[in-house]
Every structure is written in structure tokens, then in C-alpha cells.
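Note sheet for the following structure.
Every protein chain of the complex appears in place save one, which is left out.
Chain IDs A, B, C, D and E follow the sequence of writing; residue 1 opens each chain.
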């Protein structure tokens, strides 16, 4: 299957088209929105389903020796990518140290929905992947935040603390904030479901498959419709804050991160599918866990910069062009 | 299958019975309600599903030449029915010009849930229909509103404007309001899903069928339970505002509109199923798009008149007695 | 299948594990929560599904002569259990008369989710049960409340009235409150769906099975995750209010109630499955209908006592250890 | 623009009691009221949060009613009698309205 | 801690009209506003409840805006012109803020 076929198949998948519908609806100023609690419910569903399926497949195929390696590689990527991103931002954009660090954190961390879309793309090309990649995804959320806070504080003491600091007199990310980041609902549900899937295995999966497997694609479409609406809003509201340099960053950074992910994947020795997912994770940018953490630990950083960039530029890029590219790259590497 | 069989089969369908349950629950003053965001989520689901399925069937059976004709016929109906309704209201009820125009708008426009119920009734009688009837439904929402506003303004200049006017100094339905009506969330999702279904066709449908096809009937039941609660509320609160003349109108107007729909359907040359749906659309009265538009463009019109009439009288009538009648009529016409 | 096998199978079922996940998430102070409207939507779904399935199975197997007997037995249990519970509380805990009566009401009434979990446990052991047990469950909700209010008033006149009283000058549970309790949303939906299932039977079930049957287990998992979060909260916040005596009561009372349920079941002559469910109903404690009623009719009783006890102690006990025990007991009795 | 002095009564009350309070307000012929959702709170009876709550018990709602100063006492007395033994609070504050006649 | 006297305008308005009101506030250069959800209410036009409502019509939202006393009149006039024929109410009350400069 050529890269072009992949790209077309992906662009014409209901998932991507519903995302586009959401963007268009917002740009024509339609009042099409998904109520907050429905959106939250959908994301709970997605976390539960993807975690459980990952665990169940681990239970089936046994614990691949590379699991630990993959998790460590993921954490390393999550810590390294922000360093690269930070340098590039300082060179190519006029962002303040704080804002640059904040943006960097997003690209080190991951977007689980991008990950989901990639798994669907693999499935529709009949490519399997290591079930534990879900665990890798979870492990990649936090390190980037810690590194970025350290970047922000170096030579910018005033940036220290924020609400966390104020509340605890400490500097940067205090223990309380760290706890909140690591135990944020999405991660706990993802990892918890992973373990439940691993424990209950085939039988457990069979029992709830009609809920978490069959309708999954359709529910993902509805969720991506909502993501499209939010991305469209990000584009509309964020446009004025975005310099060409920043927009460029939102497009080449995922490619750069993805390349680093590819290296890590081949070092670990992942399968084609696993490689594609590792690239995708490295290329994706967070818009849930990281923003929440930064509002606590780095309040001076402007959400009006990092949210539109991650949601309005990088997410759509990965969803439409990035993923098929990453799958093609993974195929080329094997 | 005789009209009576149809009627019975319809009345004893879970859909209708759950609607009745909702009405009864409200009348015994139970606190049974569906949370707003759930109701909104369900309606998003229904729009997405019905739109997508319509598009997919168009993709499968190719673009029937009558599509354009059917859409035009629908728009004509949407524009003509209010004129008839308006005259009847002025003759048979004491409604003010403004209120009469407002009510007329509802009957020219359509109720997508009534349309859904009709498609289910057809399915259970094994009758197929043109997939593009969904597009016809979408096209019928707006014209009625424009005509009704024109009716209200003729000889009642004070009725002009409302919030729209006040905000823009224009008269009647300003461009902003028109945009809001045409791009309201439900329509955008319905039409957007229709196109996505048409683009992705069989493959797309197969991918998300476990979400939008199999559970559809059941989810519709839950939604109709909610509709029953709202209809019951409409009946309870609206009773005091409703004269016998008005109640009568709520019952004979759908029949009259349905008859006009039957004529249009045979002119266009629709199939049995298509005819039944065209009749249903003409007979149904809006309670979402139109009220929202009128609050902006015709604030003097009293919601306490048109909402109970459309929700409490006409919707239940169509759901229980109307639909089987319309299907029987369609069968008789072929 | 030995009691131990049952216990293990139950403990390792996704349902129970997701409940545990919810508890753990709360204890590590994660922000994992299910939005209120989603939780309410899920419970509407569960009521609709369980009621409908019960009705449909009654339609299929015909009206077993024991139906009426079972319902009466259930009501008797609901009225008797509070008397026993009240005595025990007065002897073993320092609770005030009012609080003791309030707690007693919860154990006389039932928890539908515990009932649901038991039906799943039966299903996975391939044990069938009388469909009308759903009706029994509904019938058991109210009597306990009336008895408990009578207990609270005897010799504690001041406890009389509350908002109900204040609003109507009457004492204890006035007619208005009684109506609210009997027509509370859950009951109306449960009973209504039961009748709809009985009316539409096999055909109706076939039509909506993809919504209410296949995904049921999975949706129950999501709901139990939420229950776990609430139970965890109950444990955390309620701990300080709970004496060892009270905690003990939360564990031996279900066993005692269950034993009374076993007697009733064998008198009625229920099947193994029916017996297990009757025991479960008797053993379960309410946390929805009863608290709401007591806030109106017995406001002096402290929710900080009865909610944590029912949600934090008895519900988890029944879900994890109780249910397999009750199934084993039912098997032993036949 | 001319405005008129009125009073605003805010009532935090348990959801199960809401209907009772609204009926009472109706009986006292207030011109209207509004109910706002409440997410979470803490009082002498401890903390609560709506998330995850299925039943109505435990959650609170906030009802506010704008009325004429002259009627405040007449409404407050029975209102307080109704909620006094319940969980909740009642506050009164000053507001100005544009349509004076609308609020009685 | 030093605080500054400001005014708070509360606007209960039908959901379909919300965007119009916010645009108007923007046009008058207020420094910001907040929209609160509303659960239910009753007024001269009868009672309503959000539960089950699918469309936006029928439901209300509550918008409040904190601004300088001097600007109240300038905002209230057109605001009232906009909502006068609609369902809804407008109230004005006193508040103190910590960052005076933030609210204009």
C-alpha cells in the first residue's frame, strides 16, 4: 500500500471527515457544539476502551520483553523533545522564555486522540501493533512537563511557582502539582483500564466488546466532530496571536519529533505498527494534561499561544497528513 | 398490510410506547427527566446517523434524477403551507397576526424526529425509500420561516425587527438571523453527515454501522421518552392558552399539509417510501429550529402558544396516528 | 460451580474491577469523575434496559403464578427488615432514634445496581431467573421508608414533618412526599419499561437488543466506575462519622437481610436464580430513592451517617463478596 | 436610565426540597424566580460535589428571587420555616431593576 | 486590602439572544463578561426547565458584567432596547473589586 493510498484512505475516512465538518461548522459560525459533559463522557469512553483493549492484547500475546524498553524510550522522548523544541522556538520565534518552555512541554507530551486515530489507520490497513503501546502513551505524558518547567525556571526565577508555589512556598512544580498531573483522570482511567484488560483478558474483552470494540469507530467520529469544533475555535481565536514562525513550528515540529520517535522505535525494535504508533506519539502534542498542569505551575505562560498551536495547527496536521506519513515511514523502515 | 395493521404495529412499537411513558410520567408529576446535555447528545447522534445513512444510500443507489425535483418540491411545500396555515388560523382562531404567523412557520417547517419515526415505521413494514429524503428534510426547514416573517410584517410593521432588528437597525429577519437559522447546529450536522455518508459510501457505513445502525432504534426510544416528557410538559403548561379552535388546528393542519405533501410527492414521482416521508415532512411541525429563529426575529409572538401546540398536540398526533396514516396513503397512491 | 469459583469469577469480572478502579482513583485523590449528567444518563439506560428485559422475558415465559406472591414477599421484606435493623442499631450503636430509623430505611429498601450486578453474575454462571424479579425490586423501594418514618416518630414527635410537614402542616410522610417517592423517576422508568417489554415481547426486544442487551455489560462497567468514585468519596468523607459498631452493621446487616430474603424466596418457591436475586435485594441498601425521601420527611437524620454507610460499606461488600455468597446460598437451597 | 430599588433573595437548598420552595414562592405571589445549578460546596454539614451523583439527594440548587422590599419579610418568614431544618442558606441583598413594575 | 467600587449588571436572557447581548457588550468595550447556565425559572411568561430541552429556544442564560459606574448608563440603554421585547430581566448591583484598573 503506497503512502499516497494511505493518505487518501485516511483523508476519506469518516473520522477525518467528521473532524473537518467540525472545523467548517465553526468557521461558518454555526452553533454546532457538543455539550461539555457529553464530550467528557466520550473521552472517558475512549480512554476506557483503548486502555482495556491494550491490556487484553497484552494478556493474549504475553508480555513482550520490549515492553519495558518501549516505555523507557517513550519517557526519554518525552524528556528530550522539549529541549529541541525549546531551542527551535527561541531561535525562530519571538516567544518569551516562559511561553517557549510552555509550548515545548506540549510537544514532548502526547495527544491520545491522535494515537487513537493512528490505531484506526493501522487497523484499516490490516497492520497489528503491540498492545502495550497504550502504556507507552501514558508514560509519555508527564516527563515533558517537568523538563519544560526546569527550562522555564533556568534564568527566569520569577516564573517559578505560580499557584502551586504560592500555595506551598516551593519553586516550580511542587509535589502537589506533580501528583495532580500524574493522577489526572485520563491517565488513571487509561492505565487502570489497561490493567483490567490485562487481568480479565480474552474473556473480559468478549464480555464488553459490544461496548468498547464494535461501536468504537463511530463514537470516535462523534468525538472528532467535537475536536473539529474546538480546533476551529482555536484557529479562529488564536490566529491573531500566531506568527508565521510559530505556525511553521506547529507543522515541522511534529515531523522532527516523529523522526526522533522513529529512531527510538528501531532501537527498541518495535513492529511496523508499534513503530508507527511511537512516531505518532512523539509527533503529537498534548492539549489536555499539559495545559491544565501549566496553568498551575507556569501561570505566566499564555494559553492563547499554546492551545491554538497544539489544537488548531498540529492536531489537524497530524490527523490529516501526519498519520499516513508516519505509517508509511514505519513501513519503509521495515 | 392494511392501514389498521400499520396503525396497531406503530402504536405497539417500543418507540411510541416510550413516548407515551414520558407523557404519562409527566402527567403524574414524576421527576423523570433526561438531563439537557444527554438530550442534546442524543439529538446529535440522531442527526449524524440519519444524515450519514441517507448519504450512504445515495452513494449506493446513485444520484436519482428526482433528487433536485424532490428538494425543490420540499422547499415549495415549506413556503406554501404557512400561507394556508396562516389563513386558517386567522379564520378559525382569535390569534393575533403575529402569533398566527409564528404558528404557521412551525407547520411549514419540519420535525426531524417525526421523520425518523416514519423511517422506522417504513423499515418495519419492509418499505424502502430514497436516501436523499434527508436532504429534502433539511431543505424544508428554512423557507417557512421567511414566509411567516413576511406574513407577520405585512400590515404589522411593529412586529418587525426584534432583537435582530434592534441589533442591526434592519426590519424582520436580518442577514445575521438568516445565517443563524440556516447554519443552526442540527442542519449543519445533518447535511454534513449526509455528504460524509455519500463520500465514504458502503465502506464508511460498514465502519460505523455498529454505532449508527444497530443501536439506532433503541437510542431513538430513549430520545422519544424525553420527547414524551417535554410534550407532556407542553400539554400541562400550554393547556390554559389553547382554545378548541387551536387544538383542532393542531390536528387537521398536519392532515392538510400531508395532503399537499402527497400531491408534491406524486408530481415528483417518488417511490412509496419517499411519498410516505414527503407526506410526513409536510405534516410535521418544527419545535427546535423555528422557535429559536422566531425568538430572534419575531419576539412578540408568544412561545406559550406555538410550543405547546407543536410539541403537545401535533407531534404526538403524527407519531401515533399520523405516520401509519401517511404510510397507508402512500401505499394507496401507488 | 463452588462458592469459591463464584467469588473469584465475580472478583475478577470487569464490572467489579472497574468499581475498584473508581475507589482507588478517589483514594489517590485523582480528579477522575463521571459528569453528573452522564451518570444520570447511564442510570436511565440501566433502568430502561433491565426493566424492558424483565418485561420481555415475562412476555416470553408467561405470567408465572408466583409473580404476585413474590411481589408481596418483597414488600413484606422491605417492611420487616427496617424493624430488625432499627433494633440492632439501637442496641449496637449510639445513633439517635432518628438516625437509626433513617439508616434502617436504607436497608429495607433496595439498590438496583446491586441487583444488576447479581443478574450479571447469574448470567455468567448460566443461571436463569424469573423476569418479574424486576417488578419485585420496584415494589421493595417504598415500604421500608414508611415503616422507618413510623419508627422515627414513635416517641420522637419532634422528628415529624420536616419540609413535607412544614409545607403541609401534616406529620411525618405527607401525601405529597409519598407521591414523590412512589413516582420517582427511576421507579417510573423501571416499571414503565417493564410494561413496554411485556407488551412488545420478543419482537420489541429484538428491535432494541443492540442497544439494551449487547452493550449492557460494558455500560454497566462505566457506571460502576462512577459508583466506585462515589463510594470512595463516601469512605473518605464518612470515615470520621463511623463507629466500629456502625461499620460492623454495614457488613452483617446485608447478611441478615439476605437470610430473611432466602426464607421468603423458598416460601414463594422461586427458582435458583430468583432466590439469589431475592436474597440480593433483601441484602442491598438504597442510596438514591431513600435518601431523597428522607431529606424531605426526616431532615433531622444526618446524610453524613447513612450515605457513607450504604455507599461506602454495604454496596462494596455486596458487590464483591455478597453476591457470590448469595448465589452460592441459592444453589445450596435447591 | 431610571432604575428601581428591589431586594434579591438567594436560597441555597437541597435539590429534593427545590419544588417545595418554588411552590412556596408561587403561593406568596412573587413575580418570578430563577434556579441556578450548583457544582459543589461545603458547609457545616460537610462537602459535596455533583459529579457522579445519580440521585437528587446530596446536591444543592440555588434559587434567587427578585422582589419588592416590602414583601421580603412576608416571604422570608415561611421560607425560613421551610428550610430551617434543612441543609442550606438564605441571603438577601440589594439590586436595582429597570422594569420596576415587573417585580412585586 | 484596597478595593474599588464597581457596578455589576446581571442579564437573564433567552439563549437564542445570548450572542446578540455579548456582541453588544463587546461593542461597548466592556472589559469582560461571564455567562452562567440557568436550570429553570418562572416569570410572567410562565415556567420553564432545561431538562430535556433539545433546542436553544425556551432556555435562558445569565450574563453578568462588572464595569465602571460611569459606564452603566451607556450600556444599559442599548441593552434594554435589545432585550426589552424579549423574555428576561436585567438587574444592577454594587460590588467591590481588587484590581480596579481591570474593569472599565
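As a working rule, a residue touches a chain if its C-beta (ideal position, glycine included) is under 8 Å from a C-beta of that chain, and two chains touch if they have at least 3 such contacts.
As the structure is a computational prediction, the values presented were derived from the model and not from experiment.
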| task | Mind giving the shown chains that are in contact with the missing chain? | result | A, D, E
| note | chain E residues touching the chain left out here are 1, 3, 6, 8, 22, 26, 31-37, 61, 66, 93-99, 102-103
| task | In the full complex, which bits of chain A touch the chain not displayed? Write them out. | result | 33-36, 39-40, 43, 162-164, 166-167, 180, 226, 229-230, 233, 237, 287-289, 291-296, 299-300, 302-304, 307
| So which bits of chain D touch the chain we can't see? | 10, 12, 36-44, 60, 62, 73, 76-77, 80, 89-94
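One rule holds in what follows: only the chains that are shown with their structure count from here on.
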| said: According to the touch definition, list the chains common to the neighbour sets of chain A and chain C. | reply: B
| note | Chain centres from averaged Cα atoms put chain A and chain E apart, in whole Å, by 38
| request: Give me the residues of chain A that touch two or more other chains. | output: 31, 35-38, 41, 210, 214-215
| Hey, what residues on chain E touch two or more of the other chains? | 56
| Which pairs of chains touch each other? | A-B, A-C, B-C, B-E, C-D, D-E
